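With one protein chain held back, the other chains of the complex are shown just where they sit.
Up next is chain A:
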Amino acid sequence: MLRRRFPEWFVLLLPAIIVIAAVVLIPLIFSLYSSFTPYKLTRPSTLWTWVGTYNYEKILTDAKFWAAFGRTVLFLTIVLNLELVLGLGIALLMNKVTWGQRTLRTILMFPMMFSPILVGFQFKFIFNDNIGLVNNALQSMGFNVALPWLVDGKLAMFSIIFAEVWMSTSVFAILILAGLFAMPRDPLEAAKVDGCTPWQSFRHITLPFLMPFIFIAMTIRSLDVARAYDIVQIMTGGGPARRTELLWTLMSRTGYVDARMGLANAMGYVSILLSIVFTIYFFHKLSAARAQIGMGG
């Protein structure tokens, strides 16, 4: 009798495959299935009603969803660029520090150690129009104003961007600093001998070398920021009048408060497109940047 044997590599990987299937694959398939149903948490029987692409059609024609989608892209773009510029600046300054650099690096990571919910509450208080620190500081400097930081469309967006940037700029700084540490000194010294200005050295030697690190940071942060939820939910809840509504505040309200999990899952699958597009774009740029400094494609 022939007894079929699984290849060794498969047997060795089987426990991992089972675990991943249980915690990732099955929930993924289940949520994809439920996005084709009118599944309401409070009416479990609705899970077995097939409505085809109804939820997707509803989303694709829903101006509110696309407004939240567009706002998320805008939020993502501004946050990533600000974090990059500030992170690069901090890393370059940090690289010049000769004494106490380790302590500084630890301090730099403090904001990352806070839970996003705490950061949300902290900035909700700081930007409160009535009892907040910022307005009180402005008033004690003689400005008799109460700026509605969390209400005005532009100020509210600024406030949540500020909180997000405050918390996560150090991710960029730390990754870029790692790049600076790994950088060979020879090209910089050669450039100095050849009479390059500091700007020329930075623009043509340091920056190209750092680009792979920057794109890795960009990829990681783009996935994080596209899922921004805690800080926004605490600070503005997506309001007022949907002025700060992002994909995840919309999705969580639809799924958990309105209990329309089928619709929320459909929103989730459409919004995954955003993360996929950004990831492909940054990986493409990463390969190009690696090729440019001779690290292969």
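General remarks:
Basically, a contact is a pair of C-beta atoms (placed from the backbone, for glycine too) under 8 Å apart; a residue touches a chain by one contact, two chains touch by 3 or more; residues count from 1.
The rule is short, and it goes like this: contacts and distances are computed from a predicted model.
Missing chain, UniProt protein name: "Putative ABC transporter-binding protein", from among "CoA transferase subunit A", "Imidazole glycerol phosphate synthase subunit HisF", "Putative ABC transporter-binding protein" or "NADH-ubiquinone oxidoreductase subunit 4L". Check A:105, A:227, A:242 or A:290 against the missing chain and you find that the one touching it is A:242. Of the listed residues A:108, A:150, A:228 or A:286, the one in contact with the hidden chain in the full complex is A:150.
Although one chain is not displayed, its contacts with chain A can still be listed: residues 41-44, 128-131, 135, 139, 144-153, 236-237, 239-243, 245, 253, 256-261.
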